[in-house]
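The complex is shown incomplete by one protein chain, all other protein chains being positioned as in the whole.
We call the chains A, B and C, going by the order they appear; numbering starts again at 1 in every chain.
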Amino acid sequence: MEKFSGKIWVLGDDIDTDIIIPTEYLALKTVKDMAPYAFSPLRPELAAQIQEGDIIVAGKNFGCGSSREQAPEIIKTLGIKCVIAKSFARIFFRNSINNGLLLIENDKLRDVVNEGDEITVTINESIEHNGSQYPITSLPQNLVDIINAGGLVKAMRKLNGLD
Amino acid sequence: MGSTIIEKIVRNNVGRDVKPGEIVTVNVDRVMIHDIFIPFVASKFEEMGFTKIWDPDKAVLIYDHLVPASQVDDTRHFRIGNEFVEKYGMKNIHRSDGICHQLMTEAGYVKPGDVVFGTDSHTTTYGCVGAFSSGIGYTEMASILGTGTLWIRVPETIKVEITGNLPANVMAKDIILKLIGDLGADGATYKALEFTGDTVEKMSVASRMSMSNMAIEAGAKCALFTPDEKTAEYCEIELTDKERDLVGDADAEYCRVLHYQAEDFVPVMACPSNVDNVKPVAELAGKEIDQVFIGSCTNGRLEDLMAAAEVLKGKHVAPYVKLIVTPASRKIYRQAVENGTMAILAEAGAIITHPSCGLCCGRTGGILTDGETVVATNNRNFLGRMGTSKVGIYLASPKSAAACAAAGKIVVP
Amino acid sequence: MGKIFKFEQDVDTDQIIASQYIIYPTIDEMKAHTFESLDPDFAAQVQPGDYVVASENFGCGSSREQAPSVLKALGVKAVVAKSFARIFYRNAINIGLPVIVCKDLHENVKAGDDMELSMQEGVVRVNGKEYECTRLPEYMQGILDQGGLIASLNKS
Partner (left out) sequence: MGMTIAEKIIAAAAGAESVKPGDIHTVELDRLMSNDGTTHLTIDMYHQLKNPHIADVNKLVWIVDHNVPCDSVKTAASHKKMRDFAKENGIKFYEGAGVCHQVMIENHVTSGELIFGADSHTCAYGALGAFGTGVGCTDYLYAMVTGHSWLLVPETLKFNLTGKLKEGVYARDLILSIIGMIGANGANYMAMEFSGEGLKTLNMSDRIAICNLCVEAGAKTALMEVDEITLDYLKAHGREPKYSFKSDEDAHFAKVYDIDLSTIKPIVAKPHFVDSVVDAKECVGTHIDEAFLGSCNNGRLEDLRVGAELIKGRKVHPLVRFLVVPASAEVYKQALSEGLIDTFMEAGAIVMNPNCSVCWGSCQGVIGENEVLISTGTRNFKGRAGHKDSFVYLASAATVTASAIKGEIATADMLE
């Protein structure tokens, strides 16, 4: 099973899509242009601090609000390897998988970690933090396939014999 | 063991019994794309390498957010949409007939038991006729257009039973607002809502639509009503046995059951800036307002306009207050002309626009500024949704909204 | 001395400042969009003391006072044209932006030329040549001299 480690950023409950990317920046041309403003209503400095391979750990209802697909695209563009939350809003969950952003549901981790900790994720198995293991429900194979393909567009290109 | 409505719909679609939590691939009966997302859907579709739509007749394109255009780049969406329709042989396109969710049911695109997806979070609306419908992003829409299928996780169901007779000044909107207040903004996330009881059985399809439309504001995946004779009449069909069977079985498993007595409901409003911040209108009475908006896929239907007209007949909108009326569809507009509703609203001083999303999507249609207060019949009151972040948005029923317009302040209808 | 920004005939008020901007709360917020469709760089390039030179019927169209106001706010010293549309003319005088009729200037100058205007003598000087201008009626010169119509209100 694929295994990776990363430094974590810790966020609270109900991180809505307007916090992930406020409407006023949605008109910018590309997701790359929008990325510096990610999480700006809450933590304006955060986008600049995130490093490739970092992990977000959040509370419940992450990604609630509108169906804007830019939200997961931006998180991915910032280099976030995966988001671990107590729960995810439905449309955000789908949009993330489709854009190849890994989401993991776990209702205990958020309450024991501190920002800056390092954790290790073994996909479909567990999260390791300070020697403790937190099991993760395995994602169905079709979703793993989409993520592994790098998102739905790439998966479909493969299906159509293009890549 | 019995099944809930959503379990039956999915079972009928995939041809075997399913249980909540399971991931299955469904065959899609209909999809809806609106003008805001068509450029993205079109480019993703081609990037994926598809050369034809799996079944062009099952796709519907509706221009509603940008009608009429308010910014110079808006018509680009129409141009791209028109090209897409032409290139892939789509026939179902509405360029100025009203709001997508209204047209999907009104124009007969959705039938009981159908599995439908749309590029809009309020796609939950079609549960009013017993269809499973839900909002998705534009990338997934592109893949459905190519494959005709989508994976879904079978949701658990929350049953909401309402019995008894509603007070005269209470509308379906008051019920759904109260429910969202009770459930909270994520109280139904991933879950299906199922409405039952003699109160909803007595409701028109239009009223049911207001409720299924707003289910997303509690996070729900879908919100379902059992198809009945009213549904059949609305959809202009005869119900089949399979459709009649779309009822939650007595021994079905629900993750939660809520019961409400209709007589207990009072007019309520969702206060700034969360849909679950719900309070009785009586507690808010007296607050001065600047504008009233009656319209949207939540409450822009004939019965809503008629309810407003009944309140406003022989009265006039209060001085310095604007009443903006945006019917949900061309058909509704014409019916309201025909039965005299429009004349009453016009006489009362309403600003009546063409059917479209209007103010609800916050691009035009009555934008407000700092310190202003609006009472609106639509579905969201998020910070900044209708102008600056210092605009107070109160969501209400058409009856409450009309009464406020006449009074110039919040009043109990 | 100021530089010439040259325009042709029938420059209407929508070209000077388009409808979508005139509703902006203040002239300062609008001025960056001056002449946006005819010369998108105008607002960035014009310096205080520069001139707008045009042919016939400058400022035709709407009564929006924002048109002369954005020119004044950008520091345009005067508009010199073969003729002006009347509402623009009146508005310009009222806000204290000199509008000068000069029949011969337009054909004989090009954009970027240095120009000098003497209102008192009623002449403009460009490239070593002098061009005579039509003098303002005394009444209007009076309004200009006191700094526009509002200034006269504050005096009385």
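Here is the rule we go by: a contact is a pair of C-beta atoms (placed from the backbone, for glycine too) under 8 Å apart; a residue touches a chain by one contact, two chains touch by 3 or more.
Here the structure is a predicted model, which is why all the values come from computation and not from measurement.
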What are the shown chains that the left-out chain touches?
B, C
So one chain is hidden, and I want to know which residue out of B:Ile62, B:Val129, B:Ile175 or B:Leu368 touches that hidden chain in the complete assembly.
B:Leu368
From B:Leu103, B:Ala223, B:Ile324 or B:Ala396, the answer for touching the chain not displayed is B:Ile324
It is residues of subunit C that touch the chain not shown, namely 10, 12, 14-15, 18-20, 22-27, 36-37, 56-57, 60-66, 68-69, 83, 85-87, 90-91, 94-95, 137, 139, 148-150, 152-154
What does the interface between subunit B and the hidden chain look like in terms of residue numbers?
67-76, 78-79, 82, 95-96, 290, 319-320, 322, 324, 330, 333-334, 337-338, 342-343, 346-347, 349, 351-354, 358-359, 363-372, 387-388
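Everything that follows uses one rule, which is that only the chains that are shown with their structure count from here on.
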Counting only Cα atoms for the centres, state how far subunit B is from subunit C in Å.
53
Which whole number of Å gives the spacing of the CA centres of subunit A and subunit C?
57
Going by the contact rule at the top, pick out the subunit A residues touching subunit B in the complex.
14, 18, 23, 60-61, 64-67, 69, 87, 89-91, 94-95, 98-99, 140, 142-143, 151-153, 156-157, 159-162
Show me the residue ranges of subunit B that touch subunit A in the complex, using the header's touch definition.
23, 25, 40, 44, 47-50, 119-121, 134-140, 142-143, 146-147, 151, 185-186, 189-190, 219, 221, 382-384
